[in-house]
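One structure is given below, represented as structure tokens, and several questions about it will come after.
Only one protein chain is missing; all other protein chains are in place.
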Amino acid sequence: MEFSIFVQLLVLGLVRGSMYALMGVGLSLIFGIMGIVNFAHGELFMMGCYLMYFVTRMVGLPFPVGIIASGAGLLIVGIILEKGLISPLRRKAGREWLMDSFVLTIGLMVIFQNLALITFGAIQRGIPNLVTGQMVIREVVFIYDHLVILSLALLTVGLLWYFIKYTSMGKAIRATSQHSEGAQTLGIDVSTMYAIAFGIGAALAGISGALLITLFPANPNAGMGPVLKSFVVVIVGGLGNVKGAVAAGIMVGLLEAFAMFFLAGGWQNVIVTSIVIAVLVFKPAGLFAPAGERP
Amino acid sequence: MSLEIKSITSGYVKEVPVLRDVSVVAREGALTAIIGPNGAGKSTLLKTIYGYLRPSEGDIYHHGESIKGLKPDEMLGQGIAHLIQGHSVFPAMTVEENLELGGWIIKHDREALEMALAEVYERYPILKERRRMVAGALSGGEQRTLEIARLTMTQPRTILIDEPSVGLMPKLVDRIYEEIVNLKEKGFTIVIVDQKVHKAVDVADYIYVLRLGLNSHHGPREKFVGTIEDVIREWI
Partner (left out) sequence: MSLLGSPQKGMNAFRYLKVAIVVAFLIGAPLYWRDRYITTVFISALMFGIWGVMYDLQIGYAGLYNFGFAGFICAGAYGSALAALHYEVSPWYGLLIGGVASGVLGFFTGLVTLRLRGIYVGLATWFIAEVLRLTISNTPGYTRGMLGLAVKPLPDVLGLDFSRAVLLPYYYLLLLLVIIIFTAASLMVHSKIGLSFKAIREDQLATETLGLSATKYKLINFTTACFFTGLIGAFYAHYIGILTPDATEFGVPRTVEILTVAYVGGRGTLWGSILAGFLLIGFQEYFRELGAWRLVMFGALLITVMIYAPKGLSTVKKYIW
């Protein structure tokens, strides 16, 4: 293969990988802190796409505003969902909490997808790119759009990392996930922490949708592909393992880009999904977990 | 008096009260121990004081203010801290982060927080040594110390301690009790609940005996010295 094509596939793989990483980090965060497997995550991505389209195309604001709007908008949506539906279920549920919440999110997924279909119709609404132009270094073409997406994704992950590690709210959220009763006795409002954690997970999905609108136009089913891949990423990386999600996201993105080049379109989904089945059978705690760890 | 529990009736399910008409008074600056056989309701009492359970009857006063039904951050605001049973450190966070979180309700006051931290490091040099270590890597006794130190970050007046010796080796139990006595000597009011009757009685200034959810005996430590065996025998 020509070097220039290789590099382009690499960049494309990294771009897709960064999307999966953002989605996977959100999913892992939500699971790690609240124990919820959020099947509706793809729909949160989809809402981010629509918000971005609305802000940049219809209102006409520059794309960074669109991205921030998607993040903020989904943060609010996430908090509302948590306070409105997930909290009540948590209070009523017994041991089956994990599964019941999963089913709840499945219900949400179906609702959101079809509401989007009803409200917006099935047509795809995309934007050609965030920035135009490209640069050529030694016959290798670098499309600015891709580079911008990559750097913004990196920035987002960096900001999240900073938030979780160094801010007091981030520490409180971590504390809640490690020992919620202990956190309570120190005066931390655990239910608020849950709402914020879910909100952040949703915001990550929203930002992901906004960033990648040039590759994945807004449409009601925009979330379906990404959510399957995100679950793959999260399982390979280990449920709850945020760093693993980033690494696995990039791996999956690269794998996809190269697979799409060599095989016909639909097969890369089959391959990626089959790999995760194998991971589930042989290393259910994820590729990055220490040996012998059970999920 | 520091903490007054007046005629509390409380339980997990409304129709089945675990405590009936229980009253306890914790004197300021003293160590009050609540002892009793299994199922007597000791933990229930602490949970009721601390707000996890709401009493169906009776009231609870802290320095004259009613604290019935307050949320944890309000309790801390009123100066009552609570050490729960078992481990409660945040295992994947450092000692220093754990301590900082202890000051959660005063986090906006950077100065106060730093002063409190400095005081804790002075009082507990071992924690200063291990400040950057991840809490989960500390030994059992050190973790307990961390938990106790963490509680003092907001300078509470009263500390409720639920079964401090659970899960610790005998040697460490002594050490923990030493630290608890130290706290008392620094002026904190302590209410302790423990299964290890002898230890609790040894350090207490005042003792309440609970049995089957009712007040049984109570009195200053002197009253119980030597007769504690008889008291225990009554439970069997």
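Per-chain numbering from 1; labels A and B assigned in written order.
The rule is short, and it goes like this: a contact is a pair of C-beta atoms (placed from the backbone, for glycine too) under 8 Å apart; a residue touches a chain by one contact, two chains touch by 3 or more.
Note that this is a predicted model, so its numbers are computed, not measured.
Q: Name every displayed chain that the left-out chain is in contact with.
A: Taken over the complete structure, the missing chain's partners among displayed chains are A.
Q: Using the definition of touch stated at the top, determine which of A:Leu75, A:Met109, A:Ala197 or A:Ala248 touches the missing chain.
A: A:Met109
Q: With the full complex in mind, choose from A:Met99, A:Ile123 or A:Leu155 the residue touching the hidden chain.
A: With A:Met99, A:Ile123 or A:Leu155 as choices, the missing chain is touched by A:Met99.
Q: Just one of A:Gln134, A:Thr167 or A:Ser274 touches the chain that is missing; which is it?
A: Residue touching the absent chain, from the options given: A:Ser274.
Q: To test your reading of the contact rule: which positions on chain A touch the chain that is missing from view?
A: Counting only chain A, the missing chain is touched by 37, 85, 88-89, 92, 98-100, 102-104, 106-111, 113-115, 117-118, 221, 224, 228, 231-232, 235, 264, 266-267, 269-270, 273-274, 276-277, 280-281, 284, 295.
By definition in this document, only the chains that are shown with their structure count from here on.
Q: Taking each chain's centre as its mean C-alpha position, how far apart are chain A and chain B in Å?
A: 43
Q: Going by the contact rule set out above, which residues of chain B touch chain A in the complex?
A: 50, 71-73, 75-77, 81-84, 87-93, 97, 100-102, 104-105, 107, 150
Q: Inside the complex, what are the residues of chain A that reach chain B?
A: Checking each residue of chain A against chain B gives 168, 171-172, 174-175, 178-179, 181-189.
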